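Of the protein chains in this complex, all but one are displayed in their positions.
Take a look at subunit A:
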Amino acid sequence: MASKTIHAIYNDDDLLLHAVKQVREARYHIGEIYTPFPVHGLDKAVGEAPTRLAITSFLYGITGLSVAVLMMNYMMVQDWPQDIGGKPSFSFLTNMPSFIPIMFELTVFFAAHLMVITFYMRSRLAPFKKAENPDPRTTDDMFLMEVDATNHNVEDLTKFLYDTGAAEIKLIDNK
């Protein structure tokens, strides 16, 4: 079955925010919104679930801390506990202060890098990836809202979107 979407283009972020609220109230389904810059409050208006990226980062940080502890405990205390300048390498705790800079840095390193990679994977960003841009103007000064029109009367929907202040309305037929 062919699906239809409508691309409504706005030229102001305030207008877009209001439109999003109206569209949601009228129970139309918003597919995607393209904006040239972050619009404060848009994610809440659309009803996006909050991101869990911070939680993953915390877990990655703990992973990094464990890696640092295990690595240095093995190398400095268990494998070859050499006397280096009188540092007490009898157990991990007796020599811990000198390990803390590395523990800290590895925690930050893991938390930061793995979180960024997670972000790339979840948002499907990679080099040589084909840009999914319905209209190049949305990277400059236009805001585009995709509204699902498959099971709706296209004319009513067009009229509705026009009333929300859309500057341009296009019907896209996905065959």
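Going forward, a contact is a pair of C-beta atoms (placed from the backbone, for glycine too) under 8 Å apart; a residue touches a chain by one contact, two chains touch by 3 or more; residues count from 1.
Everything that follows uses one rule, which is that contacts and distances are computed from a predicted model.
A.B. asks: Identify the UniProt protein name of the omitted chain, choosing among "Sulfite reductase, dissimilatory-type beta subunit", "Quinol:cytochrome C oxidoreductase", "Sulfide/dihydroorotate dehydrogenase-like FAD/NAD-binding protein" or "1,2-phenylacetyl-CoA epoxidase subunit PaaC".
C.D. replies: Options "Sulfite reductase, dissimilatory-type beta subunit", "Quinol:cytochrome C oxidoreductase", "Sulfide/dihydroorotate dehydrogenase-like FAD/NAD-binding protein" or "1,2-phenylacetyl-CoA epoxidase subunit PaaC" narrow down to "Quinol:cytochrome C oxidoreductase" for the missing chain.
A.B. asks: I'm checking contacts with the chain that's been left out. Which of A:L53, A:L70 or A:I100 qualifies?
C.D. replies: A:I100
A.B. asks: Mind listing the subunit A residues that contact the chain we can't see here?
C.D. replies: 54, 58, 86, 97-98, 100-101
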